[in-house]
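A single protein chain has been omitted; all remaining protein chains appear in their positions.
And then chain A:
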Amino acid sequence: MRQKLARVLGGIAISALVFGGAAACKADSGSEGGGGSNAACDLKIGFFGPLTGDAAGLGIHMRNGTKLAIDQYNKENADCKVNLTEYDSQGDPAKAPALAQQAVGDQKVVGIIGPAFSGESEVADPIFDEAGLPIITPSATRPSLSTKGWKIFHRGVGNDTSQGPAAGRYIKDVLKAEKVYVVDDQSAYGAGLKDEVKKVIGASVVGEDKIQVKQTNFSAVSTRIISSGATVLFFGGYYTEAGLLLKQLKGAGWKGTMVAGDGVNDANFIKVAGEAVAEGTILTCPCAPATAAKGTFLTDYKAAFDNAEPGTYADVSYDITKIMLEGIKAGKATRADLLSFIKSYNKAGTATGVTYKFEGTGELDPAQVIVWAFKVNAGKVVPDVEIPKA
C-alpha cells in the first residue's frame, strides 16, 4: 500500500516537472516572439504586504494602487497581459519568509511591489536579493534597509531619516511643545522612527515608554504620560495600537495632541479610536496627499474601487508599479533585465509627480523626498502642510 502511494506521488511529481518545464518554455518563446511589440507576456508582478490583519488598512490601499496600474496596462495590452499575485503577509515578519520563498519560486514573478513594512522587509528582502528578484517598496521606511547591500532593494518614498526629523520639527516649530512623551511599539519601523524624532526634539522629551504590538491595555503607560505633564505624545507604530492608546489616554483625562508617522496615517486609525478621540491628531508621511494626486489617478481610483478615497501610498504604489510595467513593455522579461531597467530609470510618475530616480543604495533621490503633515479633522485624515526641509 505504502509502496503504491509512493509510486503515485512520484508519478505526480514527475509529470508536474515535465508540464511545468513545458509551460516555462512556452513562456520564454512567447516573450521573444510576442507579435508586433517586444513586450513580454504572461509575467507576474507580486504585491507583498498586509491585506488582512491589524494593519491591513495600509496594505489594501497600496495593493489597490498596484492593481489599478496593472488593470490599466492589461486593458491597453489585452493580448499580452501581466498578472498581479498577492502575498498577504498580515504585516507579520514571522509570515514573510515563507511568502518570499513562494514568490521567488514562481519564475513568472519578475518584480515585487513591497514588502510594505520594515519588519517584514528585514526578513524577506535577503531572500529576494539571493534570487535577484527586484523590489520597489512603496512604504517600508526604516532607514537601515538600504544599508544592507541588497542589490534588489528600491524605495519609492523617503525614509525615516526624512520623516522622523520632519515630525520632530513639526512638534518643535508648529506645536511648540515643551514637554513631549515618546512611545514606540518595538517594531523595526516604530522604534526606528521614534529614534529619529528624538534626535530633533531631544531636550523636550520628558519620558519614554515601549508597548507591544497586539497590546490592548494601556493603563500603565497612560498613567505615566499623564503624570509626566506632557502636552504632546509621539507614537512610533501602527494604527491599531495608536487608536487604542489614544482612546485610553484621552479616556483617562489627557488633553494633549498625539503625533504619529505613516503607520498610523490611515482611516482605520479613526475607526479604532472614534472620531471624537482622534480629532486633532497629527500624522506625517514622506509622501504627498494621495487625494491630491496628479492626472486622472484620483478619478480612476475612485471608479475602480467603489468610490473609495485613495489612502496613504496608493499613488506611490501606482507609480512604482508603472515603472515595472514599462520595463515589461520594453521587453525586460527576466528578473535581471527588469532590475537593471529599474536601476537606470529616471522619469516622473504620473500620479505623484515625483521623479523616480534611485541612488546606488536603492534610495529615492533625496531631492525628490517630501514630507507632509496630515491632521485628523471631523473624522477624516486631511492634508495639513508640507513640512519644510531643515
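In this section, a residue touches a chain if its C-beta (ideal position, glycine included) is under 8 Å from a C-beta of that chain, and two chains touch if they have at least 3 such contacts; residues count from 1.
Everything that follows uses one rule, which is that contacts and distances are computed from a predicted model.
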Item to check | Which of "Lactate utilization protein B/C", "SDR family oxidoreductase", "Branched-chain amino acid ABC transporter permease" or "Glycine cleavage system H protein" matches, in UniProt, the chain that is not displayed | outcome: "Branched-chain amino acid ABC transporter permease"
Checklist outcome for this item: Contact with the hidden chain, among A:Gln72, A:Gln101, A:Ser144 or A:Gln215, goes to A:Gln215
Checklist entry - For the chain left off this view, which of A:Lys271, A:Lys294, A:Lys343 or A:Lys357 is in contact with it? => result A:Lys271
Item to check | Option from A:Asp54, A:Asp125, A:Glu196 or A:Asp262 whose C-beta touches the chain left out | outcome: A:Asp54
Item to check | For chain A, the residues touching the chain missing from this view | outcome: 52-54, 56-57, 90, 183, 186, 207, 209-212, 214-224, 227-228, 240, 243-244, 247-248, 251-253, 268, 271-277, 379
